[in-house]
Every structure is written in C-alpha cells, then in structure tokens.
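Taking it in order: structure first as structure tokens, then the write-up.
The complex appears here minus one protein chain, its other protein chains still in place.
Labels run A and B following the written order; every chain starts at residue 1.
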Amino acid sequence: MIYVNEKEIPYTPNMTLVQVLSAAGEEADEMTLLLLNGKVMNFMHHAFEPIEDGAKIKLLHIVSGG
Amino acid sequence: MWSKLIVDMNTLSVSREPLDEDFRELGGKGLIAQYMIKNVPPQCDPLGEQNQLIFCLGIFAGTSFTTAHRLSVGGKSPLTGGIKESNVGGYAGTLLAEQGIKMIILRGLPEKEGPSLLHIDSSGKAELLDAAEYKGMGNYDLREKLAGRFGEKVATITIGSAGEMGYRSASIHVSEFGAGHPSRAAARGGLGAVMGSKGLKAIVVEKPTVRFKVEYADEGKFRETCTLVNKVIAQGAQNDPFHNIGTISTIEVTGANGILPVDNFSGKLFPAYQEVGANKFLTNLATRGGKNKLACQPGCVVQCSNCYNDANGEYLTSGFEYETIALFGPNCHISDLDSIARMDRFCDDIGVDTIEAANAIAVAMEAGKLPWGDVDATLALLSEMKEATEFGRILGDGCEAVGKHLGCKRIPVVKHQAMAGYEPRNTKGTGITYATSPMGADHTAGLTMGRAFDDAGRAAQAYASNKLQVAMCIADSMMCIFAFAHVVPVMPKLGEMMDAMYGGNYGFPRLAAMGVKTLLTERGYNKMAGMTDADDRLPEFFYKERSVATGSVFDINDYELEVLFDF
Partner (left out) sequence: MITSFHVFVPALMGSGASFRTGIKVREMGCKKVLVVYDKGLKAAGIADPIVENLHSAGIETVCFDGVLPDPPDTVVEDAVMMAKEAGIDGIVAVGGGSAIDSAKAINVLINNPPPIMKYFGVQKNLKPGVPMVFIPTTSGTGSEVTNMCVISCTSLNKKDSVVSPVCVGKLAILDPELTLGLPPKMTAATGVDALAHAVESMTGNQANPLSDALARDAIRTIKEWLPVAYRDGSNIEAREKMLLASMFAGMAFTNGLVHLGHSIGHTIGAQFHIPHGIACALVLPEVIEYTAKTEWKKVLMICECLGAKVSPYATPEEIGEAARTALRALMKSIDIPNMKDLGIPADALAKIAPLITADTGFALVPYRITTAKVADMLQHAYDA
C-alpha cells in the first residue's frame, strides 16, 4: 500500500511517482514539493522514479513566496 | 472604539485619542497610505522632523481571524525616498489590539539626548521613559533586559544599534509569540533609522487587565463567516510547504528553475543549493532540538516560523527564512546553512534588513572586496556595521551604497532598495513587481512565480503582477500574505466579513477598491516625492545579460510597465 496525503493506493511493482499521484487523483507540477517518507523532494525531478511499497507521500504545493 | 497614540518626541509626551472616523474601515497597508498622503509631506527628509513613523493594526484586528494581528510600520523610507509600508508578524499586534490601540504615531525629533522607550502598561497607560541604559544595545540583549524589567510576557518592538546609527538598512524587530525572540522584522526600507532618528529605542506592550472589545455591525454573522474562513485557511495550510517545513522550502523549487539568485544575480544555477535546502534544515532541527511549525502570533494556522539551534544544540536564531538563506547563501556563493544562520542572528541583533545586507555583501564580493563564498570575511564585514567603521557605515546604508563606493557595475536595486531572492529574468512578473511597486524591489508586493504560463516567458506576466500587487495591498491591510494565499477559494467571504464588521452590504468590491486605491495612493505619494517613470525600471544589466540558467533576459517592454497601473 502507498499513502498519498492519507489516501491509500494499492501498490503495483515499478509504479512511478506520476502513476501513484494519478491513481490518487492528485495534481502536481513544477511548484509541487513532496515529503516522501519524511524527505523533501522536488516533484519534477522524481516524477518517473519508481516508488516503493509502504511509501508515505505528502504533497506540498508552493502557493506564495517568502 | 479604537484609539491611537500620538507620541510627540519633541515634548516627550504621549496622548491617547480616539481613532479618526476616516480611518475606521482601514488597516495595515491601506491605512498607512491614507495617513501618509494626508500627514507626511512627500518631500520631507526621512530622518528629519516632518517624517512620521506609524505602527498600525489590520482591518480585522481584535477578532479571532487567523493572522489578523500583523503589524504594519510606515513612513517615508530613508532608503527608497518614497512611501514605505513594512509588514511584520510577532506578538505586538495581538497585545496592541487587546489594548485597543489601532495606531501609534511617532512624530517630531527629540531635543535632548535619548533614547527613550514607550511603555504601555496593563492599565493602558502609555508613557515615554528614559532608555539611556539601553543605548547601543543589540536587540537580543535589549529584549532580555526589557523582559526582565517588565515581564516575560510583554511584547517588544525594538531597534538595535543600526537604527540608532541611522543606517538606511536598519530594521525594526518585534518579539515572537512564545519564546519572545526579537526575530520578526519590519525589515525593508530602513524604517529602523526613522525610529532611531526619533530617539525611540523600544516600545513595550503589556497584556492589559481589561481586554478591548471590538465593535461589530453584526457579530453573529462575523463569527460565523470568520470560523468558516479560518477553517478553509487551516485546511489549505495542511499541504503548504511553509507549514510543513518553513519558507526555506522555496529553495527546492527556485534552486531548480533558475529563480534562485546566484553570485550577485549572475543568472547561473547553483548546483549545491540543496546544501542550504529543506532536507538539511529538517535534519538539523531534528538532531539539534530546533523546532519548526511555530506561530509567530497567537492563532496563526500557517505556523511557518522556526527556532534553529547550532551544532551544540544551543539556540542560534529564529525566523530563519528563505530570503536570508537564498541571499546570504547561493547569492554570495555560500553553501553552509549554519554560517548563514549566524549571519541571520547577527543582522537581527544589530537590527538590519538581511536582504539588504546580503545583497551588499554579494556586491562587495563581485567588486573583489572579499572572496566569493568566504564566510569568515563576510562575518567580519558585517561586524564592521556594529563597530561603525567607515566601511561598516557604508554597508549599513545598503547594497547601492556599497556598490557605488566599490565601483561595482551590477547593483541589483530598484528605487535604491535591493532585490529579494527571486531572479527577475526568470520570474518576469516578479521583475515587473520589483520595477513598478511603490515599495521598490519588494517581492512581497507581488510574487508571480508559478502564476503565469512560463515564469521565464513574457505571456501574462504584466497581468499577473498587476493583479497580485492589488491583492497584496488587500492582504497586507488585514492578514499575513501566507494565510491569504489559502483564502482564494473563499475570497468573497472576506467582503462578507468586512460588511459584518463595519456595516453595509458591499461585498468583496469594497476591498478590491481599497486595494486599488492603496496602490494608486502610494504611487501618487512617490510621484510627489519626486519619483518618475525612470524609477520604475530594473538595472540595465538585467535587460542586457542573459541568465545562463534559462537564456532569458528581462525583455518586458517599457510601455507595458508604464500602463501597468491604468485602472
């Protein structure tokens, strides 16, 4: 099982990040960061990488600047 | 009924008066603009008798609206020579609201040697006290002394030695809710120098025994709508990187797309940006007992602030933000987060704008005064501001002063104020904001990153900048812009809250009109202060030099900028 913002997505082998987010009905673009098992990542840099079973993903969208 | 405090530094007197009827429905940025156009001559000397320093609360101060207690500080800026509204978080806004004080107006120049401090006690009595013992003190020591004297739970608004010395990059510091560190800064534009010129070292606000009760036109309706809006903001904040990490998270995006300034706005990429990025930050917090998800004012649901410890687990700095990290970091070719934290602490302590100081260092590096990336040399130069050496004084006057003194050709300023952590060639709408905002090169006035088709392209950038500049005038009149970003799905509700508070049935258009009026008033003020179209342009090198990260130049044509504020 993969967790995206608390949604549960059934895991299939070699699922990429894009596929996981699509299955979760979530959007992501160049302004999206994610916490993948607590590590901060830029969505665009990891979009086609495989995600492991049990991964916990929290999507963070930059909405303003500081 | 709200009050204002008129603090006359000539006579060292304080009088409490009812707030003007004209200002009843205004707050924050909007109130500063209307006050200044009526009361502060645009041609005055910013450090002279006729300038005033205004502290004021937002439109929804005194209510349970999240982030309603930002504090706006206004005056004529000694740095830009135009109107300045500098917005800050911290605890003072909350306590001033509880005291029923919507505005504090500081006027005149002291006749005797000071400085003084303004003390507002728990009964609401406000008086000026002698503050000679605090003269020359840094903000941290000052906060400690004032807390020792008046109680840990007071809110303080202070200047460090920089403000006393009249440095044009001097900032005003507000203590954070909770730990009380003097790390929230009304940083931009040198208003700390105005406070220093008026001989005021600190404002101490105690929690009142009798809390001021705000009047509503329809309290029930206000509470209902406010609860809903707070909920929407809180929900939005759950997935906001600022809440989950802090503003440093921005670097994970800007470092990748060329918007992060590198080596004095060279337009390059900085491959090691992740060394000063979110993962490093979170790891350091976790292993050293630091904290994030801190609210700088009670009731904030975004909670973007933090407390950063050094390698020994000792407190180092707080309110450690993207701007400081970007500009003291990759823009100075520095990639050590701890060193940047020390610079942040130092700047907060003497009370200077980290954006201005960091840009000044970068310009000095380009001019060869110190090597790129040299942390020790940077800290040594910063110290010169404290020691008030000849160069230290120039550094205290900011980026343009240093650039001109050292003969640097590439000085990234607009209206004499240094740019923030966003490269204008790669976020052109932000570049348009830098150029045209009455505040000078100010990113909080309208950051367009992610809002047009292509940040490094031309399409829709002027449109985005125009829209955002108006939106930020609204936001800065009532709340924190980070919370405002989450209000967008229910924006009309803000109009309903206005109606419920102040009466009438105008809806959001009242706020939209206020936003436009504020912007045009600010422009009008600047025009009367002597600014022209030439002040609404970026430095030439942005038009001519390509950013090698994207190949972009700033190719927005002048006419687009000229008509940007045609409403």
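Basically, a residue touches a chain if its C-beta (ideal position, glycine included) is under 8 Å from a C-beta of that chain, and two chains touch if they have at least 3 such contacts.
Bear in mind that the values here come from a model prediction, so they are computed numbers and not experimental data.
For the chain left out of this panel, the touching residue among B:312, B:505, B:532 or B:557 is B:557.
The chain that is not drawn here is touched, among residues B:226, B:435 or B:462, by B:462.
Where subunit A meets the missing chain, the touching residues are 18, 21-22, 26-29. Across the interface with the omitted chain, subunit B contributes residues 452-454, 456-464, 466, 550-552, 555, 557, 559-560, 563-564, 566-567.
One rule holds for everything that comes next: only the chains that are shown with their structure count from here on.
Chain centres here are Cα means. That of subunit A falls 33 Å from that of subunit B. Those residues of subunit A that touch subunit B in the shared complex are 5, 30-31, 33, 35, 38-42, 44-45, 58-66. The touching residues of subunit B, when paired with subunit A in their complex, are 236, 239-242, 244-245, 247, 249-250, 252-253, 256-257, 277-279, 282, 304, 321-323, 422, 443-444, 447, 449-450, 481-482, 484-486.
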